[in-house]
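One protein chain omitted, others in place.
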Amino acid sequence: MSSRFEPRIVGFLCRWCAYTGADLAGTSRIKYPPNVTPIRVNCSGRVDPTLVLKALATGADGVLIAGCHPGDCHYTSGNVKTLRRFKLLQRMLDQFGIERERVRLEWVSASEGERYARIVEKMTEEIRDLGPLNWKAKVEVEA
Amino acid sequence: MKTVTIDPVTRLEGHGKISIFLNEEGNVENAYFQVPELRGFEKFCEGRPVEELPDITSRICGVCPEAHHIASTKALDAVFHVDPPLAAKKLRELLYSAFFVADHTTHFYILSGPDFVMGPTAPKAERNILSVIGKVGLEVGTSIIKHRSDALDVIAMIGGRRVHPTCGVPGGVSKPIAENERLSYPPTCVSDKNVQI
Partner (left out) sequence: MPKPKIAFNWASSCGGCEIAIFELGTKLVDVANKIDIVFWPAAFDFKYSDLEAMPDKDIAVTFFNGAIRNSENEHVAKLLRQKSKLLVAFGACAYGGGIPALANTTSREAIFKHDYKETPTTDNPQSIYPQAKAQVKEGELTIPDFYNTVKTLDQTVDVDYFVPGCPPVAEQVSNVIDAFVTGNLPPKGAVMGASDKSLCHECKRVKGDRKISKILRTYETIPDPEKCMLEQGVICMGPATRGGCRSVCLDANMPCRGCYGPLPNVIDQGAKMLSALASIFAAENEEDITKLAEAVPDPVGTFYRFSLARSLMRRTKQ
């Protein structure tokens, strides 16, 4: 039996909405893939692009950033800042050659446990199809 | 076959290696000059915004950055189909003329000068700029250093920096010389006596 590639996805989840939503998926006993390693942050706006790149460079196959829906941010506009950084980060990731499916920004409210589960499921399957990122090996390749 | 290897070739900008093959009589059978360096500017400039190339190609050489910068800038003029105004052309030419002075001074005294001033048969440890200054004397040495520095002041006035100046834009240069800048430049080159070796 061949072992299936299990994507390793780092998830930066804001404590007010997304992390609570993820918690709800758990308490509701919703079945979904375990491939996201959650990291709770105070606000999605706190996610420095450095953190995303660090995750990818050190072995992650994908990164999920999840925050409050626009208008609902606990800090008023933190999630707008996230969106600004994310859009520019996408341009840079395109140049690095990292597929857009690997780094996603999603809005998940505290009551959207089911939605969180489906996001993780979709992302896991998409990255499974893409295969491992294995960035370290790409750097070390000697042509 | 005996091989004599000169590695690295010194006192030039860049890397070089020479392999000399000697035959049984001890005479040169053949000699090969090898270039052990490559950076790939031709390829990695692709994908860069074209207006950034004068600054990127400037780094082809830190001894003659102005040459690459201006060549690249003139290429930008062609890309954008623009002809710079006369003042801009004169500023570019002034930068380039000052570059000649600085670059030729650097080349003569630091790079090739030791071969002429100390001689090619001088001991290895003496074929360098410090020995050249030792031979011509500190007064002459200081004068050479000052004139080279004056030329670099002109370069900095136009391009901001003394090494890798930056001023090339399509159709012109990025800044004029302000009147106070022009007046601040002392005309020492005109009044100094000729330097003789």
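Observations on the model:
Every chain is named by a letter (A and B) in the order it is written, and numbering of its residues begins at 1.
Heads up, the rule we're going with is that a residue touches a chain if its C-beta (ideal position, glycine included) is under 8 Å from a C-beta of that chain, and two chains touch if they have at least 3 such contacts.
Because the structure is a prediction, the values reported are computed rather than measured.
In the full complex, subunit A contacts the hidden chain through residues 48-50, 52-54, 56-57, 80-81, 83-85, 87-92, 95-98, 135, 138-143.
Across the interface with the omitted chain, subunit B contributes residues 1, 3, 6-8, 10-11, 13-15, 17, 19, 21, 29-30, 32, 34-40, 42-49, 51-52, 55-56, 59-63, 65, 76, 80, 106, 110-111, 114, 124-125, 127-130, 133, 138, 141-142, 145-146, 149, 152, 156, 158-167, 169-171, 174-175.
Assume only the chains that are shown with their structure count from here on.
Each chain gets a centre from the mean of its Cα atoms; for subunit A and subunit B, those two points are 50 Å apart.
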